[in-house]
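Provided herewith is a single structure, encoded as structure tokens, for subsequent inquiry.
Apart from one protein chain that is not included, each protein chain of the complex appears where it belongs.
Letters A, B, C, D and E mark the chains as written, and numbering starts fresh at 1 in each.
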Amino acid sequence: MSKKFKYPRESQVTMTELVLPNDTNTLNNLMGGRLMHWMDIVSAIAAQKHSNRTVVTASVDNVSFSHSIQLGNVVSLTATVTRVFNSSMEVFIEVWSEDILTGTKIMSNTAFFTFVAVDQSGQPIEVTKLEPETTDEQELFDGALRRRQLRLVLAKRMDPQEATELKSLFKL
Amino acid sequence: MSKKFKYPRESQVTMTELVLPNDTNTLNNLMGGRLMHWMDIVSAIAAQKHSNRTVVTASVDNVSFSHSIQLGNVVSLTATVTRVFNSSMEVFIEVWSEDILTGTKIMSNTAFFTFVAVDQSGQPIEVTKLEPETTDEQELFDGALRRRQLRLVLAKRMDPQEATELKSLFKL
Amino acid sequence: MSKKFKYPRESQVTMTELVLPNDTNTLNNLMGGRLMHWMDIVSAIAAQKHSNRTVVTASVDNVSFSHSIQLGNVVSLTATVTRVFNSSMEVFIEVWSEDILTGTKIMSNTAFFTFVAVDQSGQPIEVTKLEPETTDEQELFDGALRRRQLRLVLAKRMDPQEATELKSLFKL
Amino acid sequence: MSKKFKYPRESQVTMTELVLPNDTNTLNNLMGGRLMHWMDIVSAIAAQKHSNRTVVTASVDNVSFSHSIQLGNVVSLTATVTRVFNSSMEVFIEVWSEDILTGTKIMSNTAFFTFVAVDQSGQPIEVTKLEPETTDEQELFDGALRRRQLRLVLAKRMDPQEATELKSLFKL
Amino acid sequence: MSKKFKYPRESQVTMTELVLPNDTNTLNNLMGGRLMHWMDIVSAIAAQKHSNRTVVTASVDNVSFSHSIQLGNVVSLTATVTRVFNSSMEVFIEVWSEDILTGTKIMSNTAFFTFVAVDQSGQPIEVTKLEPETTDEQELFDGALRRRQLRLVLAKRMDPQEATELKSLFKL
Partner (left out) sequence: MSKKFKYPRESQVTMTELVLPNDTNTLNNLMGGRLMHWMDIVSAIAAQKHSNRTVVTASVDNVSFSHSIQLGNVVSLTATVTRVFNSSMEVFIEVWSEDILTGTKIMSNTAFFTFVAVDQSGQPIEVTKLEPETTDEQELFDGALRRRQLRLVLAKRMDPQEATELKSLFKL
């Protein structure tokens, strides 16, 4: 932890994939599991670049798949670390799919993955803090607390009554 | 839709995988993305067996990874359809990992995936209803409504005030 | 070898696979080699669960492929240990293939694979005995001796005249 | 079927593979199922070159694995068509493994795979006959009848009493 | 070809890959062939985005591998179209490799791949021109003519005496 903090752009990663036959179902649509596999790799790389540590996936937030991605499409995934909590990092992933022949580009998904940085014996280890620079980054940073409470409540590791940030989501 | 309904056990699927080098990170732990890829395949098969239709992944609920799975471990995933909502099906997945040399078996994860049955032109199509038989199946069936509301609220397709079932989760 | 013996059901394994494009030939049929690869994995896992040891494939009995399995089919393989001979185990594999749209399920193959349990230096090591429970398991247990003699005769490690069990197969 | 017959050397195929981490078990030995997958591909190619047809695997004769093949070894497989029976072809496969650092080469396996040539609708179709040239090829050609009878007896499609060629194997 | 021309940045693509066990040799170094496979995919995507056409690889210029890339490293490839010649496009690829634990980033390779845009029958088809914006892009654009002559001379499709641009490389 030589640095006091890092900016999100320092660890931002873009990954580009071509949808191949083995990635699709019988309707020639990209299977959701393959996309989640790519999401995990790109966000793990971002978390590793931020922390300079090996990381393990701790949780995946609710992901919804509203647009189908076709065989032959180009899928581009961008991962940005949004906030650091001691040894864990939340990463935001934006997935775009592009049809080559028409050039049409659609934002097909967004997701939040959380990783824990570990040392060589697999024990959690504290990581460098994150300092948001842009308004978007600040918004993601602020929302991270609320999403963290939802994760803890769903994992039954926090009493819903204590999830003060989360309550705002439900306008209570 | 020849049948009026089907039981969960009629479409239950078990998948077994061996953790190979390319599935692991530098600590020899199974990567989360590979596990989600397997979860998607096993639950899609269950949804396809229930509906006798091609299915597409609609959403994945929050998944947390609390136990690491090692290189060489045997991973066993069981998928059970929990409830049908018109053209969509919720599937529950239980993941067990086993260490061969010690015979130790750990339940490493549970997850809920939702699929939509589609016809050959990719349009949603209604599926056979599900009838729970056991107490566990009835409990999963009942909880499905609450989880569905949480998905809709998170996807901003339902007003939290109307999520009556969900509120019980937060003991409101 | 803490236990005196184990039952076949204690190590029985079910594996489910979806036939993907790269698994098929130009007629969209599952290639025999891919199926044998899956057979080897599922039966090795059963042998490992029975013995709590690393195992190596020792032999594969004659396998015939009479039904073609199509792209998109769900293939389900069940492996059951049939008998233990010192450090080797015979495993019986039943392969079912299912067409999702019609729900038709066909038993496409059966096979016998033999494995040797080895210690960390790769040397054969004795394994826990197997105790058949059901009539089917008893029948597989009894036939194992005859199949073993055929393997030894074919590998030229037994004189056909001494293969007393095998002779019954040829009604001599 | 423009030609009256073809020689074995006209369709002989050599395939070379490097043993990679995902092909091995925890002892760094090549898994039997991966080797059978390679055997199926190389022999299917030989059968396709001989018949100029798409082929499907019909059966695999008993294969035994007596030598372990290590991670990093070079595996070389040679497939030769041994005899044609109407629409089916028997192919002989020889597997050699080589340790790069020592240059030691070991013949690790031999196997017989049988394929059926099919037309575009998947129906069996007659193929060009095979004419052995060398003594080795003649011996493989002669033995093919005996191995075919064993396959039919094991598949319960021939009465052992009628397997006249096979009886010679058992010196009866 | 709706547009008169496009800028290089409109089709620039970045791809990020994690070096996994199966990508490496016995010294845990990334194999050159895997890297070329990635180079081909990232540059084909750039050429496809520029042309809105399916493209086929026409040639690869001399590539040298001076730095080894290790297992676990993050490899990042950026592809930029440098010039268009009727139906063919030259693409420049820069490969960076990063060690996660130290954060050290090395430019390990550069390469030039050439692609031809084709219509649905596989025939070459003219593509939108490219307009360089920056000094670097202008330099790559200018050098493209010289590299093209070298390709033609090496493929024996141009007389070295006529390769006027190329001669300047050899200071003749």
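In the analysis below, contacts are C-beta pairs under 8 Å (C-beta built on N, C-alpha and C of every residue); 3 or more make two chains touch, one makes a residue touch a chain.
Everything numeric in this text was worked out from a predicted model, so none of it was measured.
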item	value
Missing chain: touched chains present in the view	A, C, D, E
Residue of D:I45, D:I106, D:L145 or D:M158 touching the missing chain in the full complex	D:I45
Touching residues on chain A - with respect to the absent chain	20-22, 71-72
Touch list for chain E against the chain that is not drawn	25-27, 29, 31-34, 36-41, 44, 54, 56-65, 68, 113, 118, 120, 122, 150-151, 153-155, 160-161, 163, 167, 169-172
Missing-partner contacts on chain D, residue numbers	13-18, 41-42, 44-45, 48-49, 52-54, 74, 76, 98, 100-103
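One rule holds for everything that comes next: only the chains that are shown with their structure count from here on.
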item	value
Contacts common to chain B and chain E (chain labels)	A, D
C-D compared against B-C, more contacting pairs	C-D
Centroid comparison with chain E (C-alpha atoms), farthest chain	C
Euclidean distance of C-alpha centroids - chain C vs chain E, Å	49
Centre distance in Å when chain A and chain C are each reduced to the mean of their C-alpha atoms	42
Multi-chain contact sites of chain C, meaning residues that touch two or more partners	41, 44, 54
Each pair of chains that touches, named by its two labels	A-B, A-C, A-E, B-C, B-D, B-E, C-D, D-E
